[in-house]
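The structure under discussion appears below in the form of structure tokens.
Just one protein chain is left out here, and the rest sit where they should.
Let's turn to chain A:
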């Protein structure tokens, strides 16, 4: 690596970009992996753990996050206040009602490497429960990332022609009672 030519020096290589992710109807785990990759700088070919090459990530609409399966009732977030008898366990649904930003924040925190850089990387993560962003953050945004999950359309969002064009899989007999 000792023969870099001066002619191709790109001055913005180590610049810090600001990414925007819309978390509406997305699984928080997938959002968190995308965030953690960009906060560490692992999406750049110039990555090194010591060279502080992470970027800022702004996550919006975290109030409309969508867990798959029964995780809203089954996933448990535990914590301890430090006092005796202070072991608290809350389900994901209760935690989300109390603080809509907590689920994404805890997910990203758990996916970052367990070293002293983790707190600085969490400082560079900006989470907003709704669409509103402060103007200074909105001015800094450079790129929006595509959503990891394709949102399926509701039945009411299909046009009548598409519903009619769908092939009939099964014709009920005449004396069949529909519920």
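Heads up, the rule we're going with is that a residue touches a chain if its C-beta (ideal position, glycine included) is under 8 Å from a C-beta of that chain, and two chains touch if they have at least 3 such contacts; residues count from 1.
In this section, contacts and distances are computed from a predicted model.
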Listed names "Proteasome core particle subunit beta 3", "Cell division control protein 45 homolog isoform X2", "Large ribosomal subunit protein bL20m" or "DNA replication complex GINS protein PSF1", matching UniProt entry of the absent chain: "Large ribosomal subunit protein bL20m"
Sole residue of A:16, A:42 or A:119 that reaches the chain not shown, by the stated touch rule: A:42
Residues in chain A touching the chain absent from view: 1, 4, 8, 42-48
